[in-house]
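This report concerns only the one structure given below.
All protein chains but one are shown in place.
Right after this comes chain A.
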């Protein structure tokens, strides 16, 4: 934890873990998208991800560590930042100088965290139980059916859609902001930031599309 004791190291760590999650999100989206046009492709990808040794033994633990690191660090920063202003202003006009999303990363983050709880309960825990606890035989065709079944519920579909909106808010500030955090701020960064803003809306919008697609099509 040596270097994490400095504010800039924490900032960079936050950015790198965030960027890593953004990459993962893109990959997750690509696989999910196949479920809307080719159940077979979706099953193949899912089976690969679920059974490949490298994915299961390395990528998955790294990802879980990344998520935990990111949100724990997010809470640590929030606590420190609150204590940096113990007496608050009577009148504080944040809207005059900064965007709502940038000031409320912790709240969009908390919604995402709650969503991850639901998401793990929906897919990850049953998956782990199926494979490693009950020790069921490998079945390369079950994934698509499990997915479709989950999105029957209007409540679940609604919660997913809502969470993706908050994910978009989180990324709308976060993705572009992470370039600044790692020290990248020049004319190329300006173009990259535009891409980040588009990505921040497009990917969550895509996830919303997938959720609604399965809800209304089956």
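To be clear about the criterion, contacts are C-beta pairs under 8 Å (C-beta built on N, C-alpha and C of every residue); 3 or more make two chains touch, one makes a residue touch a chain; residues count from 1.
Please note the rule applied: contacts and distances are computed from a predicted model.
When the listed names "ABC transporter domain-containing protein", "Phosphate transport system permease protein", "Succinate dehydrogenase / fumarate reductase iron-sulfur subunit" or "(2Fe-2S)-binding protein" are checked against UniProt, the chain not shown comes out as "Succinate dehydrogenase / fumarate reductase iron-sulfur subunit". Although one chain is not drawn, the whole complex shows that of A:105, A:147, A:196 or A:210 it is A:105 that touches it.
The chain not shown here is touched by just one of A:38, A:52, A:81 or A:141, and that residue is A:81.
Contacts to the hidden chain, counted on chain A, fall at residues 3, 5-12, 77, 80-81, 83-94, 96-99, 102-103, 105, 173, 177, 180-186, 189.
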